[in-house]
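Starting off with a structure, shown below.
Removed from the display is one protein chain of the complex; every other protein chain stays in position.
By written order: A, B and C. Residues from 1 in each chain.
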Amino acid sequence: MGNVESLSYFVPELILTVAILIVLFADMFGMERGGFDLPGGAALLGSILALISHVWLYSQPATMLFEGMIAHDMFSAFFRGFFLLCTVVVTLMTMYSMEVIHLKKGEFYSILLSICIGMCLVASAQNLIMIYLALELMSLGSYILAGFSRRIGRSEEASLKFVLYGGVSTGVMLFGLSLLYGLTGSTDFSAIQQVLISSEKGIDLTAFTIFLLILVGVGYKIAAVPFHFWAPDVYEGSPTPITAFLSVASKGTGFALLIRLFYSTLLTRSPAGGFWVEVGDIDIDWTFHLAVISALTMTIGNLGAISQNNLKRLLAYSGIAHAGYLLMGVCLLTDVGLQAVIFYLVVYLFTNLAAFLVVIIMVDTQDEEGMNGVRGLWARTPIVAVAMTICLFSLIGLPPTAGFVGKYYLFVALLQGKLYWLAIVGVLNTVVSLYYYARIVKAMFFEPTYTEEPIRVHPVYAGLLTALVVPVLYFGIFWDSLARYARYCASLITY
Amino acid sequence: MDALLHSLVFYILAFIVLGSAAYTAFSANLVRAAFSLLFTFFGLAGLYIYLGADFVGISQVIIYVGGILVLLLFGVMFTTNVSGQGTEKQTLQMKWGILFLVVLFLLLIPIAFITPWSVMPDAGSKALESSVSPIGVGLLTKYLLPFEIASLLLLIALIGAVVIARGEPKVRAEAAKEDTSAL
Amino acid sequence: MHTYELLAWLILAFPLLAFVIQIFFGKRLPRQGDWVPVAAICCSLFFGLILFFMVIVGEHDPNFVFQVSYPWFSGGSLQFDWGFHIDNLTAVMILVVTVVSSVVHIYSLGYMQGEDFYDRFFAYLSLFSFSMLLLVLCDNLFILYISWELVGVSSYLLIGFYFWKHSAADACKKAFITTRVGDVFFFIGILMVVLYIGEFNYTKVFEAVAHGELTGWVLTIAVVCLFGGAVGKSAQFPLHVWLPDAMEGPTPVSALIHAATMVAAGVYMVGRLFPIFSASPAAMLVVAYIGLITAFFAATIAITQTDIKRVLAYSTVSQLGYMVTALGVGAYTAGLYHLMTHAFFKALLFLGSGSVIHAVHTNEMPSMGGLKKKMPITFWTMLIATLAISGVPFFSGFGSKDAILAASLEFGMTHWLHMPIFLGLLLGAGITAFYMFRLIFLTFFGEAREPKRYDHAHESPYSMTVPLMILAGLSVIGGFGLYGGLWFNHLVVPPVIGDAAHHAAEGHGAHGSALAHYGAMALSILFATGGILLSYLVYYKKKISAEAVAGRFPVLYNLSFHKYWVDELYGKTVIAFVMWFRMVLARFDNKVVDGIVNATAPALRGVSSFSGAWDKYVVDGLVNLIAIVVQAVGAVSTLIQSGVIQNYLMKVGIAVGAILLLHNFILRIF
Partner (left out) sequence: MAVGLEHCLVVSISLFLLGVFIVMTQRNGIRVLMGIELILNAANLNLIAFNRFLPNTDVNGSIFAVFVIILAAAEAAVALAIVLAIYQQFSTVNLDEISSMKH
């Protein structure tokens, strides 16, 4: 589709772009108006409008937009909704959080919205240039936002580590992309796939090297071992709303990128349907390599989380572990696996955002990110304690929470794919994770606190927390609709 | 003879690029390292033009040499006591780094040779016409969306760089105090 | 939505809602929110009554079944649904549960007044009511198991309500663990059924069993495993040890859970799954004999106990044995009828004893005496219940117990070998009458043995006595269900499914022949009267000295007084073994783990904080072993997180190099 006609499919991004400008103007004029966060309001309104227009676009058939730069298919639509929802929640979190420097809120929101645009483009890109550009757009914004915390020293350290690590990783990935361009002579995914399908023998090594170089960039985004080192440090130092955003949206982007890039270039959909196979004569056991990374990722993540006392750092390691779980679904190269990944991502969105919201409440009310903050929480604010417990149960994967169903689908997919060893590793890891999540639950309910004074939770936070936790329980009991939706969304555009 | 001269230009440029890059990597003096990067960028610009990408070559000179390198030099000047150099150790984990360099070189170089790149048989005779016009057309037709996104990206980078570099003394002092008390 | 469906929803929704409200907002509501669960359970009672009358009077059909099921999710080839199964048995159980539950709720208003965690107590009661109602209403094994566990959890919470008391904390742990043993069997049983049949839904399972999809020794094992659940939950021998200890909980809890409803869940489960049970005659015999042993042994223990609630507890165990035996010999109607009548009069007995304890602040019967004048309402209502449990004609227990005896006599007459069942039960009936009147005489008659307590005693408030009177009325008129020929014996009959189950049920003979019937009736009256008379002579007239008798037969007395040393036996065998095993693990822990730990510096740090905690190792054994190993590994794994960015990048680079080397060269060469 041409550039002009494509605009009608591009409405959510356009709304976000307009919102960025409005936010910047609002910042110039509106900060003194009765304490209301005018730029935040504008950003919130913009992202909600974008979400609405996105829903309205859902019924459109899959098609290529902007001269084949991006695709509109169920997969990209899912991720666009995912990122927009994340942005709405994080905007709300930021509006009432004490952690972000108040004087620079306008810049903060405009960058947040532009990151969201970048993420949406990553999930729908069909061209190497586009995917790299979109990735850089979101990365660059993330580097800046990581430095926005009130706690100056740590925040800047996080920002620095992030920008250097990210710069090198995306640079290496770019090198891989340039080799991919060289191997196929094209930057369009469809053309790349066609060339690879008809390629002659002898490109195995090159293909694997390219894959590995690209994986450095992708693995950095999803915090997969051995590319995960930045995650704990950056998560700890960034302002908590941004940590939440990174841990959910950024990880989601990584998976969108991995699936989009990997499934539509180095793989091709099998004519038998239901699974993907390597293109042409390339004879590499992708499943095995990704599975090893998945096993390592969840193991290192879970083990690392055990000795953490800072909740943000603990959740960072837990996020690494969850990237491992999600990779289990990706490495199968089947429809069922993709469906499980998408299902799990939705669950992860609600669960993790809610968990981080609890941390935000802790930081705002008692300036404490450590275990001390949650000690005796049950006595001080039972609703938050119960919500956190539900989240942790969901992260462990206990019924009747959605996390259980997510893990269930992942393991079913694994068993169907006959990847038994990975399933065993996954189950063992779940058991290990029980240990450190349960530690938080124990601290909240059974450990004494230094003060019995009740914590006042901002009503917006209480409402947001409820809105995030209810789906965790709801999908834990009635998941059929979500599972059907995930199956529906697990379809990439094919050529 | 002509072909030999042709090759010679390439080898000289390649030597400038790699030599100055190596100097950047191994030099003990930060300012000298930054200046040797100037040669790398110029050499690369020459290589681009040699390879027929005149527009990219010019962009390289303007943006890299005129922009990025100046930026880096400013950074060096701001953060380093230029005269008092040399006492401090400049590097770390050097042995591992060299091991990595050698091993990866041995691993990656074969890729360049064993891969059946679909090279044009008579690449040397590919007409070396100006690439400015096709690039301009491409940017406004097929690559219009990336072009627009790049503008958004530059806007964000601008805002971000300003926000980070602009000091907020009051907030900083207050926050720093809080931070130390939290520790 | 069908009326029944709506009613089922309503009955379930109120207690659940009350639980949620109470747990979150209870403390902040006026009166600590106690009225929320009471109102909720009364609403459930109201709708329960409507359901009962619609089913029993309105339908009046022995084979009436209403089913509705909602798809939940499918896992592989299994379809998990959930839904309601409403038939006559459900209606009766709903009635029993809601009536007893609401009575206990109201009673607790008075009894628990001023206790700590008053609000939470009511929250737990609501949770229990919800779980129990779900257990009764659900339509498949999966939900049955879930609600089964829910009931167990709420029971655990309620027994341990006085968690600051050591005995209560121990008791709730004991109850939980002991019933878990049964639950494991139950779970295995359900798994076997589902594995062989592939369905959870009751009706479908029954049909499959009737078609012989599950036969032979597999069926027998499955049924015995399923029965294991009932053994745990209904406190049958040899897992009965938890129930007497569970009396550490507040008395209303004992009345609700450990007399009337939860312990009856096992019996209800056997009744609900009767088509599966009756398909295996061998398993049915196991059921009958376990019931018999329980009924007889518990009765003999009750004779010598002095704690009023323990007497009642053993009496409960014994009566549950009666019900189980009845189901075992195929007397479906009689067993379930006894469940209903027992629920009313045993709840009454417990609540009455609670009233007494409330007045004199002791559980020991030797410290009571002569309370008849001080507490007339309590006395008269408890007397009615005692008459009912003793099997005196015109009271409810007579009808149900007589039916059980008749069925077992008839079973004995067709299979002479199994005559001991009848004899044991008959003797047990006499003993029951004896110890129940012993309780009455010791508590309410004679002189006041501790005047201080006696003077202090007073009748309980109306919130406690009114429930007693309601239950007393039910204990009397409950008996007319069967012998008035009104409805029970032709409405609550074994479900007829297929031919095989039908024959099996018929073969056991649910309806006693005239000879068995009248013979059993006469004998039962005779034994009951004998028991009462003996008790009268010993404890009222003091014609026979109890001490002298005990002195004459020290072995028997000690056996009974020490509950056949079952607890001690467990202590010496199972628990001792576990403790020994823990010791071994702890030693292993100490030696081997220390070795590993010393080898690594970070692990050393982890351990040094645990140093000097040898005791802790012994106590926590395996848990600590795992914890330490995991901690140590965790510490090592975070060591790679050096905080230096170049170091991170170096590690990434080395990892990439290693992968490339492995994949592109080493693996190619080999």
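A few remarks follow.
The rule is short, and it goes like this: a residue touches a chain if its C-beta (ideal position, glycine included) is under 8 Å from a C-beta of that chain, and two chains touch if they have at least 3 such contacts.
In this text the structure is predicted, and so the values were computed from the model without any measurement.
Put simply, the missing chain touches A, B, C once the whole complex is considered. Although one chain is hidden here, its contacts on subunit A can still be listed: residues 128-129, 132-133, 136, 140, 143-144, 147, 152-154, 156-160, 163-164, 167-168, 171-172, 174-175, 177-179, 181-182, 185-187, 232-233, 236-237, 307, 313. Residues of subunit C in touch with the missing chain: 638-639, 641-647, 649-650, 653.
Where subunit B meets the missing chain, the touching residues are 3, 6-7, 10, 14, 17-18, 21-22, 24-25, 30, 33-34, 37, 40-41, 44, 47-48, 51-53, 55-56, 59-60, 63-64, 67-68, 71-72, 74-76, 78-80, 88-94, 96-98, 100-101, 104-105, 108-109, 111-113, 117-120, 123-124, 126, 131, 134-135, 138-139, 143, 146, 150, 153-154, 156-158, 160-162, 164-165, 167.
Throughout what follows, only the chains that are shown with their structure count from here on.
The count of contacting C-beta pairs peaks for the chain pair A-B.
Chain closest to the overall centre, judged by the mean of its C-alpha atoms against the mean of all protein C-alpha atoms: A. Here the CA centre of subunit A is 30 Å from the CA centre of subunit B.
Here the CA centre of subunit A is 47 Å from the CA centre of subunit C. Counting only residues that touch two or more partner chains, subunit B has 107-108, 110. For subunit C, residues that reach two or more other chains under the stated contact definition are 656, 660, 664.
Of all the residues in subunit C, the ones that touch subunit B in their complex are 644, 646-647, 650, 653-654, 656-657, 660-661, 664-665. Only residues 107-108, 110-111, 114-118, 141-146, 149-150, 152-153, 155-157, 159-160, 163-164, 168, 171-172, 175-176, 178-179, 182 of subunit B touch subunit A when the two sit together in their complex. Per the touch definition, subunit C reaches subunit A in the complex via residues 24, 71-73, 75-76, 606, 626-627, 630-631, 633-638, 640-641, 643, 645, 648-649, 651-652, 655-656, 659-660, 663-664.
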